[in-house]
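For this depiction, one protein chain was excluded, whereas all remaining protein chains were kept in their positions.
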Amino acid sequence: MIRVVLTGNLRRLVGGAREIEIEAGTIGQLFRALGARYPGIGPHLEQGVAVAIDGEIFQDALLEPIPPGAEVHLMPQIGGG
Amino acid sequence: MNDMRYEAPDTVDGAVALLAGASGEARLLAGGTDLLVQLRAEMIAPALVVDLKRIPELQSIAAEDGGFRVGAAVSGAELGEHPGVKALWPGVVEATELIGSTQIQGRASLGGNLCNASPAADSVPAMIAAGAIARVAGSGGTREVAVEEIATGPGQTSLAKDEIVVSILLPARPPGSSDAYLRFIPRTEMDIAVVGAGVSLTLDAGGVCSAARVSLGAVAARALLVPEAAEALIGSKLDAAALARLDAAASAACRPIDDKRGTKEYRIQVAGVLARRAALIAAERAGRN
Amino acid sequence: MASDKEFKWIGTRPPRPDGVDKVTGRAKFGADLYVPGMLIGKVLRSPHPHAVIKSIDTAKAEALPGVKAVLTRADFEDRESELVPAGEMMVNYRDIVRNVMAREKALYEGHAVAAVAAISNAIAKKALRLIEVDYEPLPHVIDAVAAMQPGAPILHEDLITDGVDPVPTEPSNVAKRVEFALGDVEAGFAAADVVIEREFDTQPVHQAYIEPHACVASVAEDGQAELWVTTQGHYVVRAHCARLLGMDISKIRVTASEIGGGFGGKTVVYLEPVALGLSRKAGRPVKMVMTRDEVFRASGPTSGAHMKIKIGATKDGKITAGEAELIYQAGAFPGSPVQPGAMCAFAPYDLENVKAVGWDVVTNRSKVAAYRAPGAPISEYAVECVIDELAKRLGIDPIDLRLTNAAKEGTRAAYGPKFGPIGLVESLEQAKAHPHYQAALGPNQGRGVASGFWFNIGGETCASLIVNEDGTTVLTVGTPDIGGSRASLCMMAAEELGIDVDQVRPIIADTASLGYTFLTGGSRTTFSSGMAAIDAARDVVQQLCERAAKIWEIPADAVEWEDGYARPAGANAGNFEPMSLAEIAAMAGKTGGPIVGHAQINAQGAGPSFGTHLVDVEVDRETGRVTVLRYTVLQDAGKAIHPSYVEGQFQGGAVQGIGWALNEEYIYGADGKLENAGFLDYRIPVASDVPMIDTVIVEVPNPRHPYGVRGIGETPIIPPMAAIANAIENALGIRFSELPMSPPKVLKAIGEMAAAAE
Partner (left out) sequence: MAKNHVTTTINGDAVEFLCEPEDTLLDVLRDELHLTGSKEGCSSGDCGACSVLLDGRLVCACLVLGVELTGHEVETIEAMAHGEVLHPLQSKFIEHAALQCGVCTPGILVAAKALLDKNPDPSETEVRYWLAGNLCRCTGYDKIVRAVLDAAADMRGS
C-alpha cells in the first residue's frame, strides 16, 4: 500500500481528496490503478503528470519501482526554457 | 520591386541636376544610417538615390574665418577626430558622437542628421545652440540658412526638391565661450533621445554670462531655440537662482507628446534638468577658454 | 561522493571544441546555409490584432513570374485538440496548426496568414503584396485582466475554462485555473503578527536571441525531407513537423545548425512546417529567415502578469502563511507558464500553510513561448519583493529572514514533495559573508537581495562514443550546443576514459543518426547529455577491459580500467603490461571489431538549483535613471564541470534580468499593434549599461548525477527583478510594484513622494 498525495488540479479529479491509499509497485501500475478507481483522471495522467517518489521527481518513467510505504506525489510535469 | 536608381555624382551641380531632373521620389544618401533602415523597412521606395559621399565639398572640414566649415556628409567619427572643431565646439562634437553606436559613427553625418528632420536628432539642438549656418545649394544657386530653419516638422524640411545641404558653418566665437549637449536615454547608448538640450554660452572676464543660446530636442515637432532660457543665463554667474530660471524656462518651452519613449510630463521635467546640467558643463568649459 | 574524488578534467577550463569555428566566422548558423536551386520563402502577416479571415485570394501572387509556391490555411489539415509535452509546457496541435498559419481568425498582429516561395527575396516580397486577404476586423484585447472581464472580446468561441467547478457553460478568455496548496492559509494568517499584501504587474519580455529564426527545407518527390534549422531541439521540431504535415517521422531528417541563442524561444515551430510545405509544393529547397520585426511580433515572448501576494509572519520572522494569485497572459492560445509560476512562487521557503492560484488567460498577442525558467521569474519576483518588505517591517536583515525560512533537505515544497539535498542556505550564507554585502553605499545608492528556485529536468537522451583506430574518440549527442555544452560533455567522457579532453571530438547528431533526444532546455543538457556521455564512456570502458582480458587470456572481471589504461586487477590476475586505450583500439579490428559505446536513457533525478543575488544601484533623482553599480550571483551548481561556462550562465541570466527589471517591455498602441518591434526600442542591456557580474559557484552535489551536476542555466534569471526592486527601495524608500522600473515611472514616484512629504 502506498500513500498518494495529489496537488494542483488533479485533486479535483479524485473527488477533492488530498491523499489516497492505493496498491501499486511501479508508476505504470499506479496510473492503471488510479485510472480504474477514478475514470476521470486517466487522460490527465497521460497528459504529462510527474511523479515524486519520496521526494524525487520522475517524468515519463512508467517502469520506475515504488517501494512499499513510499510517499508519492502526483504533480504537473516540469519543462524549461 | 520598383527599380531604384543609384547615382553617385562627384559635384554639387551634378547632384542638384539629378534631383531637378528626377521623376518620382528621390532620396539623398549621406551616411545612410536612416535611409537604409527606411528602405529595408519599406517605409520608402524612392525611384532615385543620390549618393553624396563622392562630392569633395561634402566630405571635407575646413577652417573658415576662425570657425569651421563641415561638409554635410562628413562622418561623426571624422568630426570627432578633428582637434580644431573639438576645441572650438565640443558640444556639437559630443552631440554628433552620441548619434548611435561606434558603427553608426562611422557613417552618420551632420547633414544627414539635420535633413532627416527627426525632432530627436542629437546634433541639431547642439548646432542650433551654436548658431550654425547651413549652406544650401540648388538650381537657383546657393543660400545660407540658419540650421533651425531647415527642419519644419517630423521628417519635413524647408529644402526644395532640387536643394541639398552642402556644408555647415560652425562660426568663430570670442574667448570665454564654449558649449555642451546632454540627452536623456533609458540606456547608456543605442537609444533615441527622450530629451536633448544644447547650451552655448560666453562668460566675460568676471565669469558673468554675456551671451547664451539654448536649444531643446525631442520636446516638440522640431528642435526648439529657447530665447527665454538663454535670457535666464545672460547677466548671471550661473548661480542657483539663474539655473532655476533656466530650468523653468526650458520646461515651459516644451510642447512634447506621449510616446513609447517617454511621457509628456517626463520630457517637460527632464528638459529643465538637462538644460541646467548642460549649462554648467558649458560654463566649466568656457572658464578654461 | 563523486565530488570528493580527484578529477583530471572536471572543474578545469579547457578551450571549447567549437571555439575556433565561432571566432573565425566558420560556424554555420540557421541562415548560413545556401543550397543550389534554393528558393526564398516569406510570410504574409496579419495587420490586425483580431479579425475574421473571410477569404484569401492568392491568384495574382501565383501568377507572378518567379513565384514557385504559395501556402495558406488550406494547405494545413486541421488537428484534433491533443496535448503533448514540448519545452516546459504541454502543446496542443489544434493550436499549433493555427499559430503556424491562421485559420478562422487572425488572433494577433503579425499572425501568419499566407506564405510564398520565389526565386528571389524581392519577388517573394512582391508576391506577398499581391495576396488579397479579406479581413473582418474584430474588437481586440491586449491586457490579461481586461480579457477576463465579462463582455471582453472572445478569442476562441470554444474555450471553456478548465479547472473550475462547476464547469462554465459559456466560453471565455480564461483557459485554465490551477491551484497548489498546503496546510491552512487562513489559520496561518491568523497566527501572524504581521501580514503584508501587495499587487504586482509585469510586462511580456522577449528572449531576444540575436539570431532570428531560420531554416532551409528540402522535400524530394518521394517525400523524403531534409530540414536544416536553428533550434534548441531538432527532434522536437521533427515531431511537430511530421504531425502538422502528416508525414512519417522517418521521412524527415532534421539537422540542427549552430544556434544563435534561444533561452526557450527556439523550442517551438514557426517557419519550419511552412518551409517544408512550400518545398513540397515547389519541389525545390526553400530557405526562410525571419526579420527582427517578425521575431518580435510573431515569436513568443514570455507572459506579462498581474499578481496579488500575501505573506504573514511572526515578530521573530517565521513565515506563517503565503498566498499568491497569479494572472498570466498566454498570448493568442492557451498555455502560459502560470502552472510552474504557481509551483515556484514560494518554493524557496519552508511553509506549512501556502496557497497559489494561477489563471491562464488568452489575449490578442503573439503566443508566449518558454523563456528561461518559464513562469518562475514572474511569481518569484513578486514574492521576493514582499519578503524584502517583511524584513524591513520586522527590522530583520533580509538574508537572515530568508535563512529563518529557507527550504533545506527534507523541506516539503509548496508544490508537494520533499526536497533532497539543496543549496539555498549555502547560497544565502555565502551571500551574507561576501564582501559585497558589507561594502559601504553612497548617497542615492541602495542594495538589494533576492533568491530564486528552479526545478531543472532530465528527460530522454542518447549518446554514442566511438573509439577510432588511433585511440581518439567521437562523442555524438542530440542536444544542440547553445552555450558551450560540447566542452562539458567531452570533459565528462574524457574523465571516464582517462584520456585527454582534446582526444574527444563532439558531434551534434542529426535526427537520423542518433535516437530521440529531448531539447536543450530546462537546464538539462550538461545533466542529461552528460549522464548519457558518462554511460556511453562506461560502456566503452567495459568493452576495452573485455578486449584486454581476451588479449591477456584472463577473465574480464580480472581487468580494471584506471587512468586510461587496462590493468590486471591485482597480482593474482596475472602480470601484464597495462594497455592504453590507443593500444587496445589499434588491435580492435583483430580482436572482435570496432569499439563503440552507447547510452539511451530517460534521465531522472535532476537536482533543483537555488541562487541568491546581491545588487547595488544608484538612482538619479532628477531623471529617474537607475544605474547598476555592482552585482554578485551566488548559485548552487551541484558540481561545476567547466566553471567558465557556469559563470557565463550566471552572468548572462543576471543581465537578462537587469533588462527585464529596468527597460524591457512589449509596448502596444490602442490599435493593438506592437510599437517597439526592434532592438532600438525593445531595449536589451548593452555593454555600457552593466558592471562586471561577480559570481560564486556554490557546490552542493546532486546525488543522482555521477559527478553531482545540477542544471544551472535558468535559475540566474529569477532573482534580478526583485533584487533590483529591493535595491531601489533601499535607495529611495519607494517600493515599485510594476516592471519595468523605467525612468519615467521612477521619476514620477520620486515626485509623488516629494509632494506627499510637503
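Per-chain numbering from 1; labels A, B and C assigned in written order.
Throughout what follows, contacts are C-beta pairs under 8 Å (C-beta built on N, C-alpha and C of every residue); 3 or more make two chains touch, one makes a residue touch a chain.
The shown structure was predicted, so the numbers you read here are calculated from the model rather than taken from an experiment.
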item: Which displayed chains the hidden chain touches across the whole complex; value: B, C
item: Of B:L29, B:L88 or B:V147, the residue in touch with the unshown chain; value: B:L29
item: Sole residue of C:K8, C:K28 or C:K550 that reaches the chain not shown, by the stated touch rule; value: C:K28
item: Touching residue (missing chain; options C:D143, C:E258, C:D616 or C:E714); value: C:E258
item: Where the unshown chain meets chain B, residue by residue; value: 1, 3-6, 8, 29, 32-33, 36-37, 39-41, 49, 51, 53, 75, 77, 100-104, 106-107, 188-190
item: Touch residues of chain C, complete complex, unshown partner; value: 13, 15-16, 18-20, 22-29, 31-32, 34, 122, 207-212, 258-263, 289, 291-292, 482-484, 642, 644-645, 647-649, 651-656, 678-680, 684-688, 690, 692-693
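Quick note on the criterion: only the chains that are shown with their structure count from here on.
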item: Overall pattern in which the protein chains touch one another (line/ring/star/complete/other); value: line
item: Between chain A and chain C, centroid-to-centroid distance (C-alpha), Å; value: 26
item: Averaged-CA centre spacing for the pair chain B and chain A, given as whole angstrom; value: 68
item: Interchain centroid distance [CA atoms averaged], chain B/chain C, Å; value: 44
item: In chain B, residues with contacts to at least two other chains; value: none
item: Touching residues on chain C, where the partner in the complex is chain A; value: 83, 85-90, 162-163, 165, 176-181, 207, 262-265, 267, 339-340, 343, 370-374, 415-420, 454-460, 521-524, 602, 604-606, 704, 711, 713-714
item: Interfacial residue positions of chain B with respect to chain C in the complex; value: 1, 41-42, 184, 186-192, 194, 260-263, 265-266, 269-270, 273
item: Chain C-touching residues of chain A, taken from the complex the two chains share; value: 5, 7-9, 12, 47-48, 52, 54-61, 64, 71, 73, 75-81
